[in-house]
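A protein chain is absent from this complex, but the other protein chains hold their places.
Labels run A and B following the written order; every chain starts at residue 1.
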Amino acid sequence: MEKTLWKHIQTVKNQSPLIHNITNYVVMNNTANALLAAGASPVMAHAKSEVKDMTGIAGALVINIGTLDEYWSEAMLIAAETAHSLNKPWVLDPVGAGATPYRDEILQKLLQYRPTVIRGNASEILALAQSHTAKTKGVDSTASSTDAVEAARKLVQHYESVVCISGETDVIIDNKQRLLYLKNGHAMMAKVTGLGCSASAIIGAFIAVIADKTEATAAAMALLGIAGALAAQQAAGPGSLQMQILDKLYNLEETEFDAQLKISRG
Amino acid sequence: MEKTLWKHIQTVKNQSPLIHNITNYVVMNNTANALLAAGASPVMAHAKSEVKDMTGIAGALVINIGTLDEYWSEAMLIAAETAHSLNKPWVLDPVGAGATPYRDEILQKLLQYRPTVIRGNASEILALAQSHTAKTKGVDSTASSTDAVEAARKLVQHYESVVCISGETDVIIDNKQRLLYLKNGHAMMAKVTGLGCSASAIIGAFIAVIADKTEATAAAMALLGIAGALAAQQAAGPGSLQMQILDKLYNLEETEFDAQLKISRG
Partner (left out) sequence: MEKTLWKHIQTVKNQSPLIHNITNYVVMNNTANALLAAGASPVMAHAKSEVKDMTGIAGALVINIGTLDEYWSEAMLIAAETAHSLNKPWVLDPVGAGATPYRDEILQKLLQYRPTVIRGNASEILALAQSHTAKTKGVDSTASSTDAVEAARKLVQHYESVVCISGETDVIIDNKQRLLYLKNGHAMMAKVTGLGCSASAIIGAFIAVIADKTEATAAAMALLGIAGALAAQQAAGPGSLQMQILDKLYNLEETEFDAQLKISRG
């Protein structure tokens, strides 16, 4: 699969898909920059008067509920419904699932439109599957990726989504019994806000142009994880890391990618 | 004009005008930082309860529709009307013009208040002038600056605005038959989100304190283009570039400016 993943990274750069993001205020700048660095073309738009049109012209939609409110939730639902009805791929990032009843209510509504890919940390995936073992502290995870595998399977079965549980090990599960483990990345990445959100957006870019959504998800996670690991080697702290990840997303070489990739099948 | 442009840059630093921005979520941090680095004093405010007051105390207004919605559009219209009635200079940045009918509807309403300067990429200027050759893909341009010159002339005639079409070559057109070309900048700047938005905000700072709005626009575009070109010489990628442009806006020297400036008359 290694050669295929690198090929997918080039496909995104060559096709530069337009990605429609309805995401949170904290990460909008970094998300747009991560998409540009990876070769995609980002647009952020949330007006109820235009989300349908914007999703219509985009290659994929990314919905991230990090700073949701009543207006934005309505816009997200319109966009998700549009993507679903147009058979356009879309990603759901359930930021802070389990933290408040309101988040969980909106997430259950969004799930009805069957996201192509769901990416969250272990606590969020547990909460999204309404597992009783879910423990959330704000938006950071207190559970490990492997804790959440059963919850992810439940989501895969109900919604036919590819589910990606990100963490020290990223786990990707689909409805064809595939199970992938990725061990790239670096511990300091948890000290930079919104790298999970960047991951979801980059997944959006990959599923826009790659037919196999599981491979697309793996390629996106590998790209960000490797960029993060290489950036962390040089970074003096999380400020530098945030900046250098963008540089690395932009100038990562095939030899670096091959040398770093840690992927295995479950 | 070269000596005059550098003098204008110093005037902004010395007078530090307050610039009222109603801009998009993606770029707010960078826009504020770009204004501070160039010596201006930024304020972001969009509440319908205060935009009239804020525009009233500001030296100039900058409206950028990047992440508009129904509420923000109303606030933008109040602010634009206020600027127009107080004869206060204002900039319109028509982000994503042509991407959705909603954007175009709001832009036509904003144009009624006759922006002092309009700055957009070629696709946006074409869409704003409702040229039938406009092609927009999200917020990135698919047309070249020279394609948009006729559309810009139409806007200059109808609204008496100075129009700046930014791109590999920046073109500035006014209603006194002046036509300026600027060839500063660097290709990697297109990989950093929102540098066009920074350009519009910096134009706001310059038109707040400089009487000749065409020269003010040229000085602002030259400053950002030269800062970008010098920053790109050192930048490892778009993350570094975003940061180093802010450094360069802050510490650019006259000798660097003189050596880099590429301006010509059409």
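Operating definition for what follows: contacts are C-beta pairs under 8 Å (C-beta built on N, C-alpha and C of every residue); 3 or more make two chains touch, one makes a residue touch a chain.
Because the structure is a prediction, the values reported are computed rather than measured.
Checked against the hidden chain, the listed residues A:His8, A:Arg103, A:Arg119 or A:Lys213 yield one contact partner: A:Arg103. Within the complete assembly, B:Leu18 is the residue of B:Leu18, B:Ile78, B:Ala190 or B:Ala236 that touches the hidden chain.
Contact with the chain not shown here comes from a single listed residue; of B:Gln10, B:Asn29, B:Gln157 or B:Ser264, that residue is B:Asn29. Contacts to the hidden chain, counted on chain A, fall at residues 24-27, 29-30, 66-70, 96, 99-103, 137-140, 190-194, 235-240, 242-243. The omitted chain makes contact with chain B at the following residues, 18, 25, 28-29, 32-33, 36-37, 41-50, 53-54, 57-58, 71, 242-251.
Assume only the chains that are shown with their structure count from here on.
The rotation relating chain A to chain B, fitted on Cα atoms, comes to 120°, given as a multiple of 5.
Spacing of chain A relative to chain B, judged by their CA centroids, is 32 angstrom.
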